[in-house]
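Reviewing the structure listed below.
All protein chains but one are shown at their positions in the complex.
What follows is subunit A.
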Amino acid sequence: MSETTKPQSADGEVLLRVEGLTKHFPIKKGILQRQVGAVKAVDGIDFEVRKGETLGVVGESGCGKSTMGRVVTRLQDPTGGKITFDGRDITRLSTGQLRPLRRDIQMIFQDPYGSLNPRHTIGSIVSAPFRLQGVEPEGGVKKEVQRLLELVGLSPEHYNRYPHEFSGGQRQRIGIARALALKPKLVVADEPVSALDVSIQAQVVNLMDDLQQELGLTYVIIAHDLSVVRHVSDRIAVMYLGKIVELADRTSLYEAPMHPYTKALMSAVPVPDPKRRGQKNERILLRGDVPSPIAPPSGCRFHTRCWKATQICATTEPQLVELRPGQRVACHHPENFADQAPGDTVLLSVAQEASALVPDAVLEESAQTGEAQTGPGAKTSTGKAAAPKADAPVEEPAGGEGAATDAPAAEPAAAAEETAREVAAGSEEPAAAAEADEPEAPKASQEPGSEESGSQESTGK
C-alpha cells in the first residue's frame, strides 16, 4: 500500500506515516487465562499525516478511532504494523527511548474533568512537561507557563488555582496549554470539544485553529461530530470497525463521498434548517448497530448494513485504493464512481432489506453517476481487471441490457440458492433469472478470476 501514498506525499513532507497498524485486545478466560479471542479495535490501517495539516478521524463509537489515537502516540503498544514519525520508526521504542519523543507528540483528551489532576494547581499541571523533560525554558518555567495560559486565552493569574475552579471550556484550554508546552510537532486531540457546550465548543475550535497557524502545528483530530470535523480538517479518514473505509480531502469527502458508509453517516447529520425537514429524501438510515469488533463480518465489514452489498462484499475484503487523486476508498461498489466489481450485481438479502431504508432519490442518483462513469472511469481505475461493462449499478433492475449485465454472483453452490431466490423475488427481469439458472458454472469460474486480478491490482498498486 505504501506506494499509493507517494503521489500525495509530494505535496508536503510526511510527518507521521502509519502502515498496517493493528491493535488487538486479548480476551482471556478461565484459570489459566488462555486467550479465547481478541477485540480487534484497530485492524490494519494505513494513512499519513503531512506537516502542518489537520487530519480528521471520524466514525461511530467502537470503530477504533480513539484506540488509533492512543496507539499512534504510543500510549498503547501496537499489536502489529509500523508507525513512522518524522522519518523514524517508533513502533517498538521502549519507554525510555520514547521519552524524548514525547516532546514532539502530545495529546489533548476528551474529558476536561478526568484529564487534570484535581490536587495540582494549574501552574504545576502546565509546568509538568518541563519538569519531566528537564527543559528549562527561557525566562523560567513560571513565566513560560503564564505565557502559555495567555496563549490559550486564560489569565496568567490562574497559575495558583485548582482545576475545580474552572469551567469545562477553561479546563480544556488548560489541557491544550499543557499539550503545547514543549512545542510539539504533532498534537493528537481525542474528541477535544465533544464535552463542551456549543458556544464554548466554538471558542475552543477557533483557538486550536489560531494555534495551528501561529505555531505551525500538525493535528490529528478524532471526533464523532461530522460538522466539527469538516470545519477543522484538511483531510478526513472515515473509520468503520477498525478499518479506514475512506480517506480523502475535505471537499471531495463531503461533496462526493464514495463509500456508502460515509454517505450514510453524512446524510444522518441533522442540519439546523427546518426548511430542509421536508426533504427527507436524502436521509439514509442504517439498520441496527455496528457489529462486534470481536468477530467482524467477513469480506467488507460494512456489508451487513450496506444497501449495495453483493456476493463479493461478503467474501472479498475491499482494499483501500486511490480511486480519484487524493481520495482513497475501500469499496467494491463505490458511490459517485464506477463500480469496482461490475460483474457482481445480485444484491445480498441484507442489502435488499437495507435498501428499503434508502430514499429512492439517492438510489437513482447513485445509479446515474455509476453509469455515467463506468466507461472511462473503470478503465483508469481498475485497469486490466474485469472488462468494463455497460452495467447498471446494483439497485437498478437490469432492464434491457441483457447478457452483459448479469453475471451472477461469484460464490457458487451455497450462494446459488439465495441468488435464485433473490432473483425470483423480482429485482431482476425474467430473462436475467433464466440466465442466472443456466450458465451459472462457467460464469462462476470466470468471476473469481477477474475478482482476484482486481484485488491484486489494488494491493499491488
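As a convention for this text, a contact is a pair of C-beta atoms (placed from the backbone, for glycine too) under 8 Å apart; a residue touches a chain by one contact, two chains touch by 3 or more; residues count from 1.
The rule we apply is simple: contacts and distances are computed from a predicted model.
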UniProt protein name of the chain not shown, from "Thiazole synthase", "Peptidase S24", "NADH-quinone oxidoreductase subunit H" or "Dipeptide/oligopeptide/nickel ABC transporter ATP-binding protein": "Dipeptide/oligopeptide/nickel ABC transporter ATP-binding protein"
Residue touching the undisplayed chain, where the options are A:V49, A:I222 or A:A264: A:A264
Hidden-chain contact residue, picked from the options A:Q35, A:Q97 or A:S167: A:S167
Touching the absent chain when the full complex is considered, from A:T22, A:Q172, A:Q201 or A:S252: A:Q201
Missing-chain contacts mapped onto subunit A: 60-61, 167, 169-170, 197-203, 205-206, 209, 224, 226-228, 230-231, 250, 254, 264-277, 283, 285-286, 288-289
